[in-house]
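Encoded as structure tokens, the structure appears first; notes follow it.
One protein chain is absent from this view; the other protein chains keep their places.
We call the chains A and B, going by the order they appear; numbering starts again at 1 in every chain.
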Amino acid sequence: MIAPVFFYSALIVMIGAFLSVLRVLFGPTVPDRVVGVDTLNTLIVAGMVLLGAAYDRTIYIDIAIVYALLSYIGTLAIARYLQGGLE
Amino acid sequence: MIEYVIYAFLAINIIFNLLGSFSLHRFPDVYTRLHGATKCTTFGTIFAVLAVVTHALYRLKVTGDPKYLQMALHSGVALVALLLTNPTGAHAIAKAAHLSGVKPAKAVIDAYEEKLRGEAQ
Partner (left out) sequence: MSFIIVFMWSFVLWLVLTAGTKGMLWSAEELVAGVVFSLIVGYATRNIIGEKADRFLSPSKWVGFVVYSLGPLFWGMTKANLDVAYRVITGKIKPGIVRVPVDLDNDAQYTILSNSITLTPGTLTIDACPEEKALYVHWIYVRDEYPESSEPISGSFEKWARRLGR
């Protein structure tokens, strides 16, 4: 059973995610692209939670938890690489 | 009655998440973009999770299915994970951007640059 409100709000959140993908594509500097990826991660977590409610599947929300933690580690790794190693 | 609460939460979620992604295109440099991206998307996601929790608790009361209890608790854990990690990630990106040589555009003062230059000498 799909609750239509949750489905359409997840759709609009995904439009926001598309806007941040544009920033990843066009960003003039590397940190700009990293900011785009960070925003994309947060929006995808929000979208997954909403889709989990829309489709009545708790497993989507579990994946959102794991995705939030792993994307944070990815962001930290890119940031460490940008600033030139562990100082 | 409870539907209108959920609609209100979802509307706030949509407005702030879209503002966050618009701010990526509206602001001139990395630091100001980080402001919009971190604050607005975190705040929007709080309300997305609140809407899902309200929905799940309402369905739990109507149907009595423990699946909805799991849904509410797991969305809460996802929210806590996001709230703990998001500002730290923003801080890491900002520091890395400054150390990798991207200067703030149109800045009236840059005390961090002065400090780094003082350490180099």
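Everything below uses one rule, namely that a contact is a pair of C-beta atoms (placed from the backbone, for glycine too) under 8 Å apart; a residue touches a chain by one contact, two chains touch by 3 or more.
Because the structure is a prediction, the values reported are computed rather than measured.
Engineer: Mind giving the shown chains that are in contact with the missing chain?
Structural biologist: Among the chains that are shown, those touched by the missing chain are B.
Engineer: Could I get the residues of chain B that touch the absent chain, sorted low to high?
Structural biologist: 16, 19, 22-23, 26-29, 31-32, 34-36, 38-40, 42-43, 66-67, 69-70, 73-74, 76-77, 87-88, 90-91, 94-95, 98, 104-113, 115
Operating definition for what follows: only the chains that are shown with their structure count from here on.
Engineer: What whole-Å value do you get for the distance between chain A and chain B if each is reduced to the mean of its CA atoms?
Structural biologist: 10
Engineer: For chain A, which residues count as touching chain B in their complex?
Structural biologist: 3, 5-6, 9, 12-13, 15-17, 19-20, 22-23, 29-32, 34-36, 38-39, 42-43, 45-46, 49-50, 52-53, 56, 58, 61-62, 64-65, 68-69, 72, 75-76, 78-80, 82-84
Engineer: Within their complex, state which residues of chain B touch chain A.
Structural biologist: Those in contact with chain A are residues 6-7, 10, 13-14, 17-18, 20-22, 24-25, 30, 33-34, 37-38, 41-42, 44-45, 48-49, 51-52, 55-56, 67, 70-71, 74-75, 77-78, 81-82, 85-86, 88-90, 92-93, 95-97, 99-100, 102.
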